[in-house]
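Heads up, one of the protein chains got dropped from this complex, but the rest are sitting where they should.
Naming follows writing order (A, B and C), and every chain is counted from residue 1.
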């Protein structure tokens, strides 16, 4: 079943393991991913590096797209935009990706990244190509 | 001397170490960073995860800005846009960030990310706030 | 009263008049603007030019920010990202901008642009600087 695909991929993704990204939820048009706060993901001053946040946002976007594909289809990230709103320290963060448009060749995911207090720490839009 | 700042920071950055990011060159208005290809940075199919590319682009942008700051100033990434152009496999990548605008409160870095064959694999623009 | 500011500005904006942009609604943290479909805003093939859509999105974003400012404050657009999702022909479009973050120096507006059938035709994020 197609909705299992994100979970299967995530279990096999070396990058997810390296950064501590896990999939919390995946249903049609939606994916929620978690990144644990780890010291190895920080700047010298103890804050989470933006690249880790961007990695989580990108991953959430592509997983939300994967939930909408047919078996033979693939998707990849074409481009991403991200705004960093609040610094992150000592808290897991969660990215919720919602598909706001799906055409034959493209899909667009709107991604909110929040801390464990449910504050918006970053906002991203991810464009995926469907093949 | 201010131009030493990126190098000092990089040596102390847990995230750089975790991803294998090093600073190749930093001079006024320019920074070149390297990311080694490592299996732990890949998707299940063996390609470099976009988040690793974005992490390198963000890091290059902020380092280019750091080369232009006065001693007491700080900078952080406000937002980033990145286009992924070619898949990356079995090659180090290099991000070259050039400051195309520096005001009192903002600076903009134009970032080219290339593989070891000098092909453009991604293109990013990084906006930094100066404080 | 600060909430009158968008309406006052809009009445005095030469560009709004030139493009046919009007403000439908403005309340704290939200602005809805309308662009009428006019032949002078089209490509040779009869579709609305993306620049007109971007103009509406930018205007909606800045107006949503204006609703949240104190009397002496000003705002300007720092950067914008827009995805074009559906072609627009023979229909007015509406941009709904919601402030998803407001700090001391920046605010972020999430902008949905829809046609008169309530279909999402474009999606934008607008970053404004507050002075």
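The criterion applied here is as follows: a residue touches a chain if its C-beta (ideal position, glycine included) is under 8 Å from a C-beta of that chain, and two chains touch if they have at least 3 such contacts.
It should be emphasised that the depicted structure is a prediction, and the values quoted were computed from it without experimental measurement.
Though it is not drawn, the left-out chain touches A, B, C in the full complex. Contact with the chain that does not appear here is found for just one residue of C:42, C:91 or C:119, C:42.
For the chain left out of this panel, the touching residue among C:23, C:64 or C:80 is C:80. For chain A, the residues touching the absent chain in the complete assembly are 78-79, 81, 105-106, 127, 129.
Although one chain is hidden here, its contacts on chain B can still be listed: residues 81, 83, 85-86, 100-101, 103, 108, 110, 120, 123, 125, 127. Residues of chain C in contact with the chain left out of this view: 9, 12-15, 17-19, 39-44, 49-52, 54-56, 58-59, 76-84, 87.
Criterion: only the chains that are shown with their structure count from here on.
With centres taken as mean C-alpha coordinates, the chain found closest to the middle of all protein C-alpha atoms is A. Judged by shared residue numbers over all numbers used at their interface, chain B and chain C contact each other through mostly the same positions, with over half in common.
Averaging Cα coordinates per chain places chain A and chain B 20 Å apart.
Chain A and chain C have Cα centroids lying 28 Å from one another. Computed centre separation for the pair chain B/chain C is 32 angstrom, with centres defined by C-alpha atoms. Residues of chain B in contact with two or more other chains: 78-79, 81.
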